[in-house]
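What you see is part of a larger complex, with each chain still in position.
Naming follows writing order (A and B), and every chain is counted from residue 1.
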Amino acid sequence: MEMKEVYLDNSATTKVAKEAVDAMVHALTVAFGNPSSLHRKGMEAEKIVNKAREKLALFLGVKAREIYFTSGGTESNNLAIKGAAYARRRYGKHLITTSIEHPSVLEVFKQLEEEGFSVTYLDVDEKGHINLEELKQAIKPDTVVVSIMYVNNEVGSIQPIQDAAKIISQNKNTLFHVDAVQAFGKISLIPNLSGVHLLSLSAHKIYGPKGVGALFVREGTKITPLFNGGGQEEGLRSGTENVPGIAGFSAAAELVFKNFGAWQAKMRELKERLKTGILSEIPDTVLNGPDDGAPHILNISFLGTKAEVLLHALESHGIYVSTGSACSSHKNARSHVLAAMGKTAEEIEGAIRFSLSPFLSIEDIDYTVEILKKEVNELRKYVRR
Amino acid sequence: MESIYLLSFGEIGLKGENRPFFERILIKRIKQALEGFEGLDVTKTHGRIYVRVAGPQDEVIERLKKVFGIVAISPAKSCDLDIESIKSAALEAVKEVDYKGKTFKVESRRTNKSFPIKSPDISRMVGAHILKNLKGLSVDVHNPDIEVNVEVREKGFVYCKRIPGPGGLPVGSNGKALLLLSGGIDSPVAGYMVMKRGVAIEAVYFHSFPFTSDRAKEKVIELCRVLAGYCGKIRLHVVNFTDVLKELGEKGPNELLTILMRRMMVRISQEIATKIGAKALITGESIGQVASQTMEALVATNEVAKLPVFRPLIGFDKVEIIELAKKIGTYDISIEPYADCCSIFVPEHPKTRPKLDDVHKAEERFDIEGFLRMSLDNVEVIEVTGSY
């Protein structure tokens, strides 16, 4: 018998949609030219890239020439933050970010600190939200970059990007970067991007392939490239374009935006059901993060359990979840996000992230709650409190 | 509170008996430009057009700014017909502009006389309400920074922003012309200028693969797409010019090549224009920029034209043209570097002041009628829809 599979790790990565796979196979085998080649095969590939650029721009409500393709969210974040900091160095060396960013942002700031920049890390409250007053206080005349994530990948808290942008834009020399990797395709961004100069996206979080992402760079914003070479992407990102990846990204984005409202509603419903199911049926459970937040992320601590053990117990029932951020789990680090939110050691140790997709059913959710009830109960027998 | 846009139109207001005709075209163009947005409703009363539409305000305004005939766009608040609603709508409207440290006045118009309060009193009451609720504003009735407009009609409307529109006349109100479009900076601007006078355009492009690449053709299509943003759709006629070019290149006196080419282009364009009912040709020529645009060269090209040739850039210099190209959004596309036939079919020592006699003599070697047939049998027509 096939085991039931309930993939609840969509914030780590997603299964690639058929539409995206088809677009990729076409680019791999038919439109396989190099966009830089002068002949028709090159033009065909170039058109795929430009069409994709237009699509993404449309979904963000920005101009096509403001979209640059990269190899993923990590590169977009590195390019945006380092590129902005280096380009603006002469205006100042102060930077601001939050204490709950993804490692691909946090580690960049650590690196910049080593290079002589100074960084203010904004705190968050117990729900995972920054304080705008604190941001206002932190900005100094020599602040050249502020980077704030839109949706947190561990707890789903949504930051007040629009209000932050208003505050930041008081300072003419400051560039504002937003890591929107977990927000794109999940919540509405279009009305909220004024005042944002740089915004990172990644394909594999929205049913597209790994290894491709994009950076929005507002027209007129100058940043220093990380790669030098053939001058692709207007010189901002040299290297033969990942045409199949870009085709897949575009097809996935199209699918997401065609179904935006329905999928958002569906995920909210599933999340609500999972949350209520767990909190009401399993004792000693604690919600981490906001009551609402992003529609696809739910983080709950099962007190008196070790998350990693619970993860493996669920896995044996075909249920895939995560403990904190996928990226840091290998290193078995305690979640810096939950720590910043003031969670206790016990809460952090027992924290599980469930991340949803519209391809799940109510039965999947109910099955998960059932199994959780059983396994948490079982586990608690052995873990000392 | 619902968002609506008040549009004023200048020139067409003056057109007396033709006015309904222009207004009809303008309304059609507005609807076309806002196609795809939900809840679109366009109505007209008393020299104003009212647009109700859902959709992000920036985007709506961006599109309306591309509709020739509109002189100003005012995003307005509409409200119920009672003074309290009007007061709070006015407050909201002021909050949306940068009001700190500015002066203002309230201007009211009451076309709906069943409303019990008279205009000056409305102004006074609304002004007092704003002063009471917002800090950093003061009144100046003579030279205000902000003019808060209140209109009392079948509903109340309040606005304080007046965004300039493109002016001109609605496209389609003044016949049709054919634009000779190259991939360069000038010709799209020329097309824009003529469209602004209400003239609908179609475009013709001379493709000469393999001397020009297919990317050059794509570039022209892109330019059409931007231009079509001002009029909805443009039909692009792509003429296969290769054989003509080859024969001219092989047999023609090298120093007259550019002139001979341009004369052929005008002749071919003319045939197309006649077929599609266009009454004139449009080119991006201005005086003295390049060898083919000296007075003598222009005379030599013009000689074969039976239709009027509009050259709206004739008195412009490069800087002015570039500025306009940037404004209308064609510049970035025009400067993309794709080699065109110039690199081969450019005379080494072009005649800058060609004599008509020499040109006539040179053309005797060619079967002009044959050229025309050859080119006209080979026209690809592409419908290009506008991008915004």
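Everything below uses one rule, namely that a residue touches a chain if its C-beta (ideal position, glycine included) is under 8 Å from a C-beta of that chain, and two chains touch if they have at least 3 such contacts.
Quantities reported herein were computed from a predicted structural model and do not represent experimental measurements.
Copy numbers of the protein chains across the entire complex in this file follow the formula A x2, B x1, with one of each shown.
By definition in this document, only the chains that are shown with their structure count from here on.
Each chain gets one centre point, the mean of its Cα atoms, and the points for chain A and chain B are 41 Å apart. Here chain A touches chain B in the complex through residues 38, 40, 43, 46-47, 61, 65, 190-191, going by the rule given at the top. Across the complex, chain B meets chain A through its residues 56, 59, 213-215, 218, 332.
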